[in-house]
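Missing here: one protein chain of the complex. Every other protein chain is in place.
The letters A, B and C name the chains in turn, as written, and every chain counts its residues from 1.
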Amino acid sequence: MAILEVKGLKVYFHTRNGVVKAVDDVSFSVDSGETLAIVGESGSGKSVTCYSLLDLLPKPPARIEGGTAFFDGEDLLTCSPDRMRHHRCNDIAVIFQDPMTSLNPFLTIGEQLIEPLIYHPDKSLIQSRSKARERAIQLLDEVGIIDPDSRFDCYPHEFSGGMRQRVMIAMALITKPRLLICDEPTTALDVTIQAQILKLIKKLQQTHEVAVIFISHDLGVVAGIADKVLVMCEGTIRETGNTDSIFYRSQNEYTKKLLAAIPSGPKKLESRVKPENLIRVSHLKTHFNDYSKQKIDGKYSQIKAVDDVSLNISRGEILGLVGESGSGKSTLGRSILQLVPNTAGIVNFGADQLTGLSPRQLVPWRRRMQMIFQDPYASLNPRMTVYETLSEPLLYHGLANRENVLSKVSELMDEVGLARGHMRKYPHEFSGGQRQRIAIGRAIATKPEFIIADEPVSALDVTIQAQILDLILDLVESHNLTMMFISHDLSVVRYISDRVMILHQGVIVEEGKTEELWANPQDPYTQNLLRSIPIADPILERARIENI
Amino acid sequence: MRYSHNVYLRFSDSVKLTSSTLFKGIALFGLLMVLTSCGTSENNVATGNRTGTLHWGNGTEPQSLDPQIATGVPEHHIISSVMEGLVGKDRKTLMPIPAVAESWEVSDDLKVYTFHIRKNALWSNGDSHTAHDYVWSWWRALQPALGNLYAYMLFPIDNAQQYYEGEIENFDQVGVKALDDYTLQITLGNPTPYFLQLLDHYSLFPVHQTTIEKFGAADERGTRWTYEGNLVGNGPFSLSDWKINRRIVVEKNPLYWDAENVKLNRIIFYPTENVTTEERMFRAGQLHVTNDIPADKIDVYRTQKNPALHLAPYLGVYFYRVNINTPHLSDRRVRRALAMSIDRESLTRNIVKAGETPAYAITPPGTIGYQPPQELGFDPEGAKQLLADAGYPNGDGFPATEILYNTNEAHKKIAVAIQQMWKKHLNIDIQLLNQEWKVYLASESAGQYQVSRAGWIGDYVDPNNFLDMFLCGGGNNRTGWCNEEYDRLILEVAPAMKSHKERLAIFAKAEKMLLDDMPVLPIYIYASKRLIDPSVKNYDSNLLDQASYKDIYLDGESPVTMQVDK
Amino acid sequence: MKQDSLSQSEIIEEDGSSLWNDAWIKLSKNYLALAGLGILILLCVVSLLTPWIAPYSYEQQNLDLGATAPSLQHWLGTDIFGRDMLTRIMYGGRVSLMVGFIATAVALVIGILWGAIAGFYGGRLDAVMMRIVDILYALPFMIFIVLLMVVFGRNILLLFLAIGAVEWLTMARIVRGQVMSLRNQEFVEAAYSLGLSQWTIIRRHIIPNTLGPVIVYTTLTIPSVMLLEAFLSFLGLGIQPPESSWGLLINYGVETMEEYPWLLIFPGVALSLTLFALNFLGDGLRDALDPRTSKD
Partner (left out) sequence: MFRFALGRLFQAVPVLLVVITVTFFLVHSAPGGPFDADKAVPPEVLKALEAQYNLDQPMWQQYLSYLGDVVQGDLGPSFKYSGRTVNELIGAGLPTTAELAFYAMLVALGVGITAGVTASMRPNTMQDYIPMSAAMIGICMPSFLLGPLLVLIFGIHLEWLPVSGWGDIPGDKILPSITLGTAYAAYIARLSRGGMLEVLTQDYIRTARAKGLSEPVVIAKHALRGGLIPVVSFLGPAFAGLLGGSFVVETIFQIPGLGRFYVQAAFNRDYTLILGMTVFFSTLIIIFNLLSDMLAIWLNPKLRQEIRGSN
């Protein structure tokens, strides 16, 4: 029997520039104890759909234009604010994507946990603080928080990402809801943590007998967890059906495209590695003062972000650097490029030593080595047009002059696949993928020999991700680039790299030719990492989860 | 399409609720404040009338209540309520009346004064009050280390100046003698017709030796003897409270010799620097008497025929100094032209407004019967001619000239008006330069100015007080003007005159010399401006703007009568 | 590398065009901001033309006329010297607008540079620079003004200097705060990795991104500068009678607000009009200079 029945839901955004049909005629139903996955890329309307059920959309600009959403025989879209509070408090709970921002940093997690109980809209259901505390601690224990009694009074920043998400889950369950909406609950987490959290959700769903709506862009994750799948794109439903039929027997073009875009398998291109070391790093250390700890003998203790790393990169090679958050992979990249001061060690570019050069002396080298940043939103100056962003390095390094700068910029745009007509637009007018193209354009503008790409596709949708990866491969080919490709995503690294290094807590735990390492990982950490990757195949994925 | 993930928020439907909780807090705070305000509906004036308390706007915070250190008018008001000299002044005519001295004799050569001190005069702590107190007080007043700016008030006394300047060292040679406990004999160097008036000036008031010595050396400045609780005086009131910048309270002194005729129980002096505020305080019934009135308010009170308005001539002159050492101003024709093209009638009527009279001489007319020469009236044509004679026909070639004044709205207004008058009548360019008080003083005494605003308030009613300003090199001259004949008339001839009339004639002659040369441009004679609640009785405006606190009484009951001051 | 200096100058020119061109296009669609701009332009034009269009002389007195309420002869009444208020407000606007804009510009330039440098380099330089700001905050302003006046004489330039000297302090603090949060942004790191000099980064990447709060603060600063000018003029540093400014007119108007309310109301209206025009224009500019606001 369906616990939630949505019919013909329409949510439009009324902006100054016209109406955007965020959700257009969406219908679905969820049964008790069932998991419905809503899959789609960013902007597909999957989150808006769910938020509209709980009246969590900002109005204006959002407006619900039509449809019904019956929960227990009551239409959520038209009920009074009081009834809505009642539902939020009793029946429906949400787990949000980013546990970092979704928890109030100013309040202890305990306080946030018990709030729904002590401020319950139904006066008779209000519980005393001590009772609520008991229940919260019991739940914290259940979601796997160690020593819940003392952790109850800690603040969110004192937890790691995975633990925070566990707290979020406990918070969602504390009201004993019948429907749980999980909005990309593992997207912000490392793969190993993701596996744990998914398992936890699955387990809890069974013990608490809740219906789950699971929103995700990651088909691998969905494959293992969902009973039914709903594929959305541009506000409309493209396909709906049970998990196996969607993954194995999809008739829809869009679904097929999504599935095809998932990077899998080994690198397809021939390696062009030349037997010449372009970058040589020996015993590199980058330490920071740890301001959060007490000074000892007048000195701060050190965070060893990069600890005694030695590596070589050959000309033409793509080296994949894999690590989870906090492993020091970004710091290593920045250290090699001399963007952060090195504590010890030597970095050589070709025959020349980079360490010890003054910023002024580094200027000619900067032209020869570049960086692509993870977040295409933050790495572009919001007040500079594409033209300005791309022309700046050209003019600054004397690679173009006033007469030919326009044509040079146009060429660059062609190369990275941007329409020339967009030259005078600002970064915010582009989608994430296009922005990353701009950032890549800026990086190759100076005709560098060496590029460090720091998670260049992590923030992108899967279809876009594939395009950008292909673009990078093309450019490496055509520009004879050497690259260090940093990522947490093992499938992506496998798809692009010639050689892989696994970084853990500032130290390289394993390295080797990509396929060799894949086939035969030696280090337990690497093994665990590889095991944690979700597979976009329901049968394999279910089996994988069982085995963890 | 771009819905950034952080815009999914819902703005409240229950805004009213939230703001109401916040408003509750505010309301509580407001309520607290208002509650404290609901104590009484009676204002100061009404309360004061009931309890015999006079609320007096006193201008600025006094800098000292030591009569031999203090210099200002606000200080004067307070000191004269807590102390008294040998001789007082009639509150209307300003003629000398007995005070601590019940009587006195003057020798035939007008040089020896013998005072008989009341036997019932006491210090406010009960100590007896004798002639020796005066000898000691004046000895103190003449100690250079004390830094008494009014030491010169004692100089008419024989050898006082010599003692002060260190020429003689023995104070016994100074002409002050206590013949016995209650008889004081004073010998003057020259006959000084205004000497009795000086005795009512606070610098000649007696001070209480034991108290002063209790808190420091006799000639030490800034000891705590003038604080509330410490100060011992001999006046109708005694100091009971002094809160800096807030108020000074004096209470009736039961030991005062004339205590039975003192009607007020208490006077509270408020420092009221801001004239506008003071006027509002008066209107709100917080003051009985104000120190001043904003010029623009005077018309309002006048039109209303408001009985509170008290305007009266005041012994002071507002004038411009001209720096004789400025090349183009060294020509006295130029100075006379400047003087003749100021329309003082219009200025006093339209700008200063408080009944000030146009001044054509430096001495206020009517000063103990003295009538100064008045010849340079408003004559733009004559002025133009004079300027042409001096080489500036129609103002051509006249260098740009600056009027210096200290920062003050009233001075500015006058300067603006005169600037325009000179522009209009003489076609010369005038610039205004205002400087902050101390800078202005420094500029003026260093002679770094061309034309400078000035004022002089008489300390005693005698032409000498005005005319000796312009002696050669005198500290208050500052114009660079010097005339030996003038000096001789003021310093030697006038004091030697036998009769009052002859003496005045000499002053008139001297003043004529001054006005012929015009190193100063007299503008108007001051007026005292006060708002006085009709319940204040026995207050009489006089030339020195000096109230007689012992006579004042408050009567809020009697019907308001129109008071006409003049 | 030999082309370096040449190419940098080109960057500057390019920089000038795009953001500001786009801002202008966007501004021209914001009617409130346009109205503000229109009012400001009108005020400036009137100020410029005042000597030719003013109905009366600003210094000609008529003492016997005195202060009169608005009438057909004197639309905005006369002051106590019998001078036409409309004329005086027009002349006062010349002074106030000039002082307001120039002195604010001085404060703006010093404040932005100081704050940007302190915030960008951080560390010891920042500490020293901000301590200097602290010290300047603490010094007795009035003594400082009097001394300035005595040492340099009376000079309108000094007025700008004095006002700039006070107003840049807050500006520097605001900009510093902004810069400190900006300097860790990835696009600054990207610029750094391109090998741009620090100065270029500050100028091209940091400062343009601090414009929002700076503009808002500026629109608040201009009116307060106009009032500060009145205070300084009163102390003798600024302009001297018979010239006047809005601030001085208001100052005087407050004294007589009961007797001659028009002496306060009309200069007050002039100043408020400027204030609101600036506010609308400022908000408009802030939005226009932020490319991100266009599509929401």
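Quick note on the criterion: contacts are C-beta pairs under 8 Å (C-beta built on N, C-alpha and C of every residue); 3 or more make two chains touch, one makes a residue touch a chain.
Treat the numbers as computed from the prediction; the structure is a model and nothing was measured.
Every shown chain that the unseen chain touches in the whole complex is listed here: A, B, C. When you scan B:Arg50, B:Arg283 or B:Lys537 for touch with the missing chain, the hit is B:Arg283.
The omitted chain makes contact with just one of the residues B:Met83, B:Val135 or B:Ala151: B:Ala151. Set against the missing chain, the residues B:Glu436, B:Asp462 or B:Asp533 yield one that touches it, B:Glu436.
Although one chain is not drawn, its touching partners on chain B can still be listed: residues 5-15, 17-19, 21-23, 25-26, 29, 33-34, 36-40, 43-44, 61, 63-64, 66, 69, 71, 144-149, 151-152, 164-165, 221-224, 226-227, 243-247, 270-274, 276-277, 280-281, 283-284, 286, 436-439, 441-443, 445, 455, 474-476, 478.
One chain of the complex is left out; on chain C, the residues touching it are 127, 131, 134-135, 137-140, 142-144, 146-147, 150, 220, 223-224, 227, 250-251, 254, 257-258, 264, 268, 271-272, 275-276, 279.
Along chain A, the points of touch with the absent chain fall at residues 54, 56, 85-90, 93-94, 96, 98, 101-108, 112, 115-116, 119-121, 155, 157-158, 168, 171, 175, 291-295.
The rule we apply is simple: only the chains that are shown with their structure count from here on.
Separating the CA-averaged centres of chain B and chain C is a span of 44 Å. Look at where the CA atoms of chain A average out and do the same for chain B: the two points lie 82 Å apart.
Residues of chain C in contact with two or more other chains: 295.
Within chain B, residues 2 each touch two or more of the remaining chains. Across the complex, chain C is touched by residues 15-17, 334, 337, 339, 359, 362-367, 370-371, 373-375, 378-385, 387-388, 391-393, 395-398, 401-402, 405, 424, 426-429, 439, 442, 446 of chain A.
Remark: chain B residues 2, 276, 294, 296-297, 299-300, 343, 346-347, 349-351, 407, 409, 412-413, 415-417, 419-420, 423-424, 431-436, 439 touch chain C in the complex. The residues of chain C lying in touch with chain A in their complex are 1-4, 6-8, 10-11, 14-15, 18-19, 22, 185-187, 189-198, 200, 204-205, 208-209, 211, 289-292, 295-296.
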